[in-house]
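Omission of a single protein chain aside, the complex is shown with its protein chains in their original locations.
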Amino acid sequence: MTLSRPLGLGLAFAALALLYALPAIAPRAVVQDLFGILTLLVLAMNWNMLAGFAGLVSVGQQAFVGIGAYAMFAAIILMGLDPLVGVLIGGVAAAVFAIPMAFFAFRLNGAYFAIGTWVVADIARLGISQWKALGGGTGTSLPKGTAKEMAFVEQIKALLDVSSAAAADALTYWLMLSLAVAMLVAAYVFLRSRMGLGLQAIRDNENAARSVGVDPVKLKALVFLLTAFGTGLCGALAFIQITRVTPDAAFSVIDWTAFVIFITVIGGIGTLPGPIVGVIVFYALQRALADYGTIYLIVLGCLGIAVMLFARRGLWGMFTDRTGLDLLPLTHRPPRLAALQPKPARSTV
Amino acid sequence: MRALLQIAGLTAHYGDFQALFGVDLTLDEGATVAIIGANGAGKTTLMRAITGVAKVSAGSVTLAGDAITRLPAPDILTRGIAMVPEGRRLFPSLTVEENLLIGAHARKGNGFWTLEKVQTLFPILKERRHSPGTALSGGQQQMVAIGRALMSNPRVLLCDELSLGLAPVVIKEIYAAFPQIKDSGTSIIVVEQDIGQALRVADHVHCMMEGRITLSGRPAELSRDAIHDAYFGVSHA
Partner (left out) sequence: MMLIDTLAQGLLLGGLYALFAAGLSLVFGIMRLVNLAHGDLIILAAYLILTIATVTGLHPFLAVVLAAPVMFALGWLLQTHLLNRVLGTDILPPLLVTFGLSVVIQNGLLSGFTADSQKLTAGSIEAASVSLGFVTLGVMPLLTFASAVAVVFALNQLFYRTALGRAFRATSDDQVTAQLMGIRPQNIFAIATGIALVVATIAALYLGTRANFDPSIGPARLLYAFEAVIIGGLGSLWGTLAGGIVIGMAQAVGASINPEWQILSGHIAFVIVLLFRPRGLFPRAND
């Protein structure tokens, strides 16, 4: 276990370096494909944080994607700002929206939280459909050439010696990749911090956590706001590449929440590498079943159900159970041997 | 007398914690057995293991010659063992009468105990029949819980800590019903912390400590000192 850990980390760094170099060595279609995968990965990491660690099963994440996307479009079209500034505004807008949403949804506990967030996302979709300046229900497109005129595109174009469009793709790809890496590192650091351990304590036993001085509501609200920010950033970035936004696409529960839930569940909910494993499986399935249309979603749904029935911690959970190997351990666990020692007999009188 | 319920080598765990260590116990047809012991002695676990609520790790439970170990709780009830659980556990959304009727949920055929008979045994239950079960006083709730268990016409009635949290006069009132329950042909096991009450009602007393039976005998044969030692574990300390 101690031997394989540096090896694993080394491999991870090599893979990361390769991923960053990709726009220089791979065709544009590959970069675009990977951008899509990374988008889902970032969304899945955010949702995993919410549901897997904070116990907040949200089915309304599409609200943050949609609001992030629309805020970015508004920043570009109505305010004439650079798309990258727009992305940042998208993230902030999503986080701001999360405040009243949390105020409302936190009144619903457990399972009802799930549908409550879904309702709020639907309200956001219907509300945005009334925004005539951004095309109302039919949506709008980015002005022609917006992506090419983004900051840094010229420099990347010169550096990689590619077209403006490819340079724009490379930029958004690097940003999404960096967002994913930042999310992973932030999640790892956060979960091993006092607050993060408190969060996991709440998940395991809310009352016990309360009694040692962790305020569950505050901590959960914080996670809710931060993941809203991350989801909003991701949504805004994704729609730079899509270039066209409609309420139905930006607030799609299937694209931005259902897929993300399945990715997380299949990979391993409540584990850090889970979303990464899940997104790989998801992509492989998508490629393998691309010609079968709806069958693909049926398979995905069945797989998600099967995981919940037979392996609740997903593929990654199965892997760590079988091998005892955990690349990103979250708890400061005592060595295994200690856990096997018989407990001292308890006096009963 | 014929042995109705036989428990042999019964062992049970709560997670890592072993709560019962090979308990042997026999209940004869028509008899009343009392199990006494301090908190945490394993009395409630024993009751739960017999009724299929707690998991049995080893040993056997036999009712009239049939092995019933590890049967699901509803099956054990239909075989004829009913329990008055610790803390009474009435159903809050059911009225007093409904709480009694639910006791007969799995009952097939006739038997001695009917709604009328239970209401005659505890007249207050007729008077308060439309109240929510949990609106009653502790003693009255205990009567509902006993009546509810009787409604299944059990061959064996298990009573877990009937006197817990009740005033002595109320305890007396509840135990006053026991002769009639015995007369109906029901064999009884009572788990009690109230030693005096246990000695008065039982034909046979077992004392438990740390998951084992440490002393058994007829009430008349047991000296106060022996019980005291078995109960508090003085001789074992």
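As written, the chains take the letters A and B, and residue 1 is the first residue of each chain.
The rule we apply is simple: a residue touches a chain if its C-beta (ideal position, glycine included) is under 8 Å from a C-beta of that chain, and two chains touch if they have at least 3 such contacts.
Please read all numbers here as calculations on a predicted model, not as lab measurements.
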Touching the absent chain when the full complex is considered, from A:V31, A:A44 or A:V59: A:V59
Hidden-chain contact residue, picked from the options A:L108, A:V162, A:A182 or A:L197: A:L108
Which of A:K218, A:R244, A:R287 or A:R312 contacts the chain that the document leaves out: A:R312
Option touching the unshown chain, where A:M79, A:A133, A:A151 or A:I298 are the choices: A:I298
Residues from subunit A at the interface with the omitted partner, ascending: 51, 55, 57, 59, 104, 107-108, 110-112, 114-115, 118-120, 122-123, 126-127, 129-130, 137, 253-254, 258, 261-262, 265, 269, 293-295, 297-298, 300-302, 304-305, 308-309, 312
Chain not shown, touching residues in subunit B: 51-53, 72-74, 77-78, 82-83, 85, 89, 91-94, 98, 101-103, 105-107, 134, 148, 152
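In this text, only the chains that are shown with their structure count from here on.
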Intercentroid distance (Cα basis), subunit B paired with subunit A, Å: 55
